[in-house]
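Below is one structure, written out as structure tokens; the observations come after it.
Presenting chain A:
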Amino acid sequence: MTTAAPAIELVGISKAFGSVQANKDISIRVMPGTIHGIIGENGAGKSTLMSILYGFYKADAGEVFIGGKKTAIPDSQAAIDAGIGMVFQHFKLVDNFTVLENVVLGAEEGFMLGTSISKARRVLKSLSEDYGLNVEPDAKIEDIGVGMQQRVEILKALYRQADILILDEPTGTLTPAEADQLFRILDRLKNEGKTIILITHKLREIMDVTDTVSVMRAGEMTATVKTAEVTPAELAELMVGRKVRLTVAKKDISVGEKILEVKDLSVKDINGVERLKGASFDVRAGEILGIAGVAGNGQSELLEALGGYQKATGSVTYKGAAMDLSGLVSNGQDRRSNGIAHVPEDRQSEGLIMEFMAWENAVFGYHLDPEFRKGWLTDNAAMKTDAAGKMERFDVRPPDPLLKAKSFSGGNQQKIVLAREFERSPDLLLIGQPTRGVDIGAIEFIHQSIVELRDQGKAILLVSVELDEILALSDRIAVMFDGRIMGERRPSETDESELGLMMAGMTKDVA
Partner candidate 1 sequence: MNELPRWAEIILVPLISLLLAAVLSALVILAIGENPISALQLMVQGALGSTYGWGYTLYYATNFIFTGLAVAIAFHARLFNIGGEGQATLGGLGVALVCVYIPWPHWSLALIGAMVGAAVLGAAWAAIPAFLQARRGSHIVITTIMFNFIAAALLNYLLIGLLKPKGSMEPATAKFAESTHLPSFQDMFSTADNVLFRGAPANVTFFVATLACILVWLLIWHTRLGYEIRSFGHSDSAAKYAGISPTKIIMITMMISGALAGLMAINNVMGEAERLILGSVEGAGFIGIAVALMGRSHPFGIFIAAILFGFLYQGGAELALWTSIPRELIVVIQALVILFTGALDNMVRMPLQKLFSLFKRTPVSEV
Partner candidate 2 sequence: APAVIYDLGGKFDKSFNESAYNGATRWAEETGGKFAEVELQSDAQREQALRRFAESGANPIVMAGFAFASALGEVSADYPDTKFVIIDMVVDQPNVRSIVFNEHEGSYLVGMMAAMASKTNTVSFVGGMDIPLIRKFGCGYAQGARAISADVTVIANMTGTTGAAWNDPVKGSELTIAQISQGSDVVFAAAGGTGLGVLQTAADKGILSIGVDANQNYLHPGKVLTSMLKRVDNAVYDSFMNGENVEPGINAMGLENGGVGFALDEHNEALVSDEMKAKVEEAIAMIASGELKVHDYTSDETCPAIQF
């Protein structure tokens, strides 16, 4: 191979959002016809960097060279003109448009739509056939699944004849099988000479498909290496900045009585689509039941229904008594007073009120408690003292109850939620994605706290999309797929590949 110019070269890219420095002086080169991985923890700045390359954000500083030529990318049109296509982490599709309309949007020829649409239909057909990306051109986006939606995004880029394709965490919402299919397509594209940038934080994907890989940490590019010359452990260390230890010390304790018994729990969403389809399981005192699964397979609905703010059918027994599943929001209050705590999956939109100060957040959900009341009025002083104590004990930094939640970092925000829920010493803890967007130090602390609670003989239902986390913490693992429990395993009796199959809905085990 001659020393061809790099397909992409970024030099000194910096970008700040307000006080957050998302990218700091980042430089990177990607050679044509390769798949280049970018890996890094949540919030490391991966999406920001690629969005700058695609002209979605404007960099504060830095230069972009495409095919060796310095190229200004003030907006996405410039990026498209330079042959760049991007599939965003959150798809940029118009829900009530058809696939065709989404594909031609912005790439129409001429003022009238008719010709563009019929041309697009032809091109789409041949592209679909070429790459095995079968999509229904006249289906509405809102009616098709995420996997199909992703293919539409890829087709959008191909339709615009992109030579450089950026995919931002494409597998987060895909089953392993869908992911495999995607990687086959990427491989084909690469063989046709296209350049691909793949963002992920899954080491395995990097190892499997990329030629080179860059590691980002806290807004900085820490390394760029050939994939073949690096081990997963080394990558992980580069990613988080020190050695990773993903095992948690657990005492052997005997499990107690059944605390929670779930039978045939089903949930329909507002459109009447069944999201949870008759899940059944139980959780005993002193054990952690881990629910594994790809995001969007009914786990959120399960937590919401158990948390009392989602209408469900079936039966749930808590400490021998039937729980109200009517989804009346007041159920949430009853559950709390009966010793059920809930750490929601999304702390920013559920667990906390970003505009509230820490002390207000520290009583959120428990604000009706008599100890925070003085006659008709709330006892704000008591709340503040209480919050200060909790923040101290959970090492929230800074331990200032008067700071708004939004000015804490992700990990510290999560600690506020944990402090609030754990300090009640609940009999049952529902906890979703406990370490999403949290750095490694905090992860250890959080994992330890969860295990401590279990060691006190409490029942814990843990939902996580991180298999590692599930494997490290759970006493039993249930796998969810398409709203159903595919089966249960003990961590000692299973491994990632079996669980991965079950997460894709493939199992001989009948639940």
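A quick word on the picks: all candidates are chains of the complex that A comes from, given by their letters.
The rule is simple: a contact is a pair of C-beta atoms (placed from the backbone, for glycine too) under 8 Å apart; a residue touches a chain by one contact, two chains touch by 3 or more; residues count from 1.
All values reported here derive from a predicted model rather than from experimental measurement.
Chemist: In the complex, chain A is touched by which of the candidates 1 or 2?
Modeler: 1
Chemist: For a test of understanding, state which residues of chain A touch candidate 1 in their complex under the given definition.
Modeler: For this pair, the touching residues of chain A are 18-19, 307-309, 328-333, 335-336, 342, 344, 346, 349-356, 360, 364-365, 367-368, 373, 376-378, 380, 397-398, 403, 407-409, 412.
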